[in-house]
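As you look at this complex, bear in mind that one protein chain is not there, while each of the others sits in place.
The block that comes next holds chain A.
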Amino acid sequence: MARMTGAQMVLEGLQREGVEVIFGYPGGVVLPLYDTLPQYPGIRHILVRHEQGAAHMADGYARASGRMGVCLGTSGPGATNLVTGICTAWMDSVPVFALTGNVSRTLLGKDGFQEADITGITHSITKHNYLVMRPEEIPLTIREAAHICRTGRPGPVLVDIPKDVFQESAEFDWPEQVHLRGYRPTYEGHAGMIRRAAELIDQARRPIIIAGHGVIWSDAQDELVALAEKAEIPVITTFLGIGAFPEAHRLSYGWLGMHGMFYANMAADNADLVIGVGMRFDDRAMGRFKDFNPGVKIIHIDIDPAEIGKNFPTAVPIVGSAKNVLPRLTEHVREAKHTEWLQWIDQVREEHPSLHIRESRRMLPQYVVRTLYEETEGNATIVTGVGQHQMWAGQHYFYKRPRQLISSGGLGTMGFELPGAIGAQVALPDAEVWAICGDGGFQMTMQELAVVVDENLPLKIAIFNNGYLGMVRQWQQLFYDRNFVAVAMTQPDFCKIADAYGIRAIRVETKAEVAPAIREARAHKGPILIDFMIDQEENVWPMVPAGAALSETIEAPAEELAR
């Protein structure tokens, strides 16, 4: 054991937890920590331009790499600015470790300058959080927090440390093991339940697998493919589950939900057995709960017992990680063929292709995504914001591997795109990362362009610029009688903004320019921004209107197809 300051203990602890990058922003009370940073050259600090960006970058870093992402903010506004990012990670179960400073212990609770009760504020959006009141507690706290963050169902944690605790010295006593009586994730899956699930699968005539984000986080893509192939079960994914199953596979039928594929929604709604793996039967995926596929039996595999039975009654609950449960399930199920069932879904897909892009002289956003898919041969990592462009990116790019699509699904955080993509590019420096941005969301966090330049990231930024908050405009058009309020936006010249940061930029105004621009961006070594002036009034189809059932999925109306 060695004597260290609290600040040294924090960095020593993070280093022992394998942390290599911190996305942060300095301020008064974390100065002792910043003063100590140069002593830990193994930890790279990336200076963001707003703490929300730090949290999203840590999130994008974690989603792209599967490792824990770390963000850091000062007390008060620094800490509260992290909140949106922490909540984004919370809703999507992403291991983000948020570190904040707070005012000195004697000032706590006295409404001192830049004081905020950040542990109180983040109780409901973290797996756990800590206010560390003594330097001796730091090693155990860092160890426990990191353990909670990335085990079981991953999720954000927050550690709040008063300034004088950073400064005080104590013995560094690193606990080798973590012992938390109240935290024992179950990984294995109950043998009896797995046998019962196998029996149900053997009996089913129209089984379907719905794969979610949990398959990606437990790294179980191969195990999922093995089960699907042995019992010939069609696979659809949730939006966050995109990439959990290769979309080119013959058993892949896209993803379901509000803007999922028509045939995926119909398959889920007509199955006699749903096997939910690492997903949470969310309303955006399942439509109106009470009218989802009456009579269906549900097998639910999830590492979080609280998700099972939360929204739907479950015939067979299996608490465990997909990585462990799926191979044992595969072992127990009989080889089977579901020819008729697959033909039925194929038939629906033929009649309602959903992903067909119509011929048009306009620059359709779907066409831009599809061209990007073709030009990158489906290999790029795609990070999106939230809204229409997000749905088109999910629909018209075809994903082959887990962690290839990174997007804020649960919280739906506009502004995630740029910082999320920066985090992903930091995690994967050699990968081709495209930030697909909405023109609205981009302006929420575009100050992070400075980080792209600082770190010289080869990030490709594509703005889907229709001059509208497109998804809101779509809802106003469809459900509010075309009463367009507060959705048209005067956009700045995004190319000039990129210029101002020293980033190359291309404006694309016609369909013919799309492919050449993408080629030019790919050939360019550094960061580049493309401002795609897409068709302004294109809508996302198919669609399950809010509050409707999956069986009520509607497709593009004829007049829109004629545009």
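Basically, a residue touches a chain if its C-beta (ideal position, glycine included) is under 8 Å from a C-beta of that chain, and two chains touch if they have at least 3 such contacts; residues count from 1.
Operating definition for what follows: contacts and distances are computed from a predicted model.
Engineer: One chain is missing here; what is its name in UniProt, given the choices "SufD family Fe-S cluster assembly protein", "glycine dehydrogenase (aminomethyl-transferring)", "acetolactate synthase" or "Ketoisovalerate oxidoreductase VorA"?
Structural biologist: "acetolactate synthase"
Engineer: Identify the residue among A:18, A:109, A:353 or A:557 that touches the chain left out of the display.
Structural biologist: A:109
Engineer: Touching the absent chain in the whole complex: find that residue among A:117, A:346 or A:375.
Structural biologist: Checking each option in A:117, A:346 or A:375, the one touching the absent chain turns out to be A:117.
Engineer: Considering the complete complex, identify which of A:20, A:35, A:272 or A:304 is in touch with the unshown chain.
Structural biologist: Answering carefully, the residue with contact to the hidden chain is A:304.
Engineer: For the chain not shown, which residue from A:51, A:137 or A:535 touches it across the whole complex?
Structural biologist: A:137
Engineer: Which parts of chain A are in contact with the chain that was left out?
Structural biologist: For chain A, the residues touching the absent chain are 108-109, 117, 119-120, 123-124, 127-128, 131, 133-134, 136-137, 140, 148, 173, 175, 179-183, 304-306, 308-310.
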